[in-house]
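Handing you a structure now.
Every protein chain except one is present and positioned as in the full complex.
Coming up: subunit A.
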Amino acid sequence: MTWSEMQPLLSQACWDTLYMVGWSTVIAVVGGLPLGLLLVLTDKGGLLQNVVANKVIGQIVNIARSMPFIILMVALMTFTRWITGTTIGREAAIVPLAIGAIPFFARLVEMSVREVDSGLVEAVQSMGGSTWKVVRSVLVPEALPSLISGTTTTVIALIGYSAMAGTVGAGGLGDIAIRYGYQRFETGLMWITVAILAVVISVLQFAGDFAARSLHRRTGRSAGLLLFRPLRGVFAGTAAADAVRKG
C-alpha cells in the first residue's frame, strides 16, 4: 500500500475517532458530573443524605463500570438503534461509548469532590448558602484541577473504547488497524495508526496535565488525582486498552 492510498483512509479514520471520542466525552462529562456529585451528596453525612438513593446510584455505576465494554456495546444495540436508527457507524458508536464513560467519569468526579475540604462546605453553610450554592461555589470550583485530570483520563480511556467500537463497524483508527493491519497484513499501516495514537494520547495527556497544573499553581493546593494518575504518555494507550479489556 502506498502513502497516497493510505492518506485518505487515515485522515478519515482520525476524524472519525476524534468525532466519536469528542462527542462521547461531552456526554460523559454532562452525565457523569451530576452523577458523581450525587454520589457524594447523598452519602451518609452528605448534604442530601439519602441512603437508598446512594445505594441505587452506586450499584448502577458499579455494574456499568465493571461491564466489559465490548459486551456493553453488544448489549446496548437495541437501545442504540432506537436512538440513532442504526448500529453501524460513528454516530451509533457514540451511544455505547458515552454510556460506558458516564459511570467511569462519575467515579472520578466522586473521588475528586470527596477531597474538597469539608470546612469549606461548612463555611458556605454558615453564611446561609443553599446546597446548590455549595455545589456551585465550593465543590466544583475547588475540585476543578482534579476534575480536569479526571477528564483527561476519561478521554484517553474513550480512545481505547473507540478502538473496540471499530471492530463492530464504527470506523476510526481502531477499525483501520484491525481491517488493514490485522486482517490484510498491512503492517506499515498498522504501525502508522499506532504512532498516531501514541502522539494523540501524549498530546492530550500533556494538555490535561498542563491545564490542571496551571490552575493548581495559581491556587497553590495539591491537585488530588494528579498525584496518582496511572496513565502517562506513550504507554497510556496500551494501558487504557488493557484496562478496558480486563474490564
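In this text, a residue touches a chain if its C-beta (ideal position, glycine included) is under 8 Å from a C-beta of that chain, and two chains touch if they have at least 3 such contacts; residues count from 1.
What we mean here is this: contacts and distances are computed from a predicted model.
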- Message: Given that one chain of this complex has been left out, which of "Glycine cleavage system H protein", "Methionine ABC transporter ATP-binding protein", "Cytochrome P450" or "tRNA-specific 2-thiouridylase MnmA" is its protein name according to UniProt?
- Response: "Methionine ABC transporter ATP-binding protein"
- Message: One chain isn't shown here. Among A:Leu48, A:Ile178, A:Ala198 or A:Ala211, which residue touches it?
- Response: A:Leu48
- Among A:Ala53, A:Leu120 or A:Met190, residue touching the chain not depicted: A:Leu120
- Extract the touching residues of subunit A with respect to the undisplayed chain. 47-49, 117, 119-120, 122-131, 133, 137-138, 141-142, 144, 215, 218-221
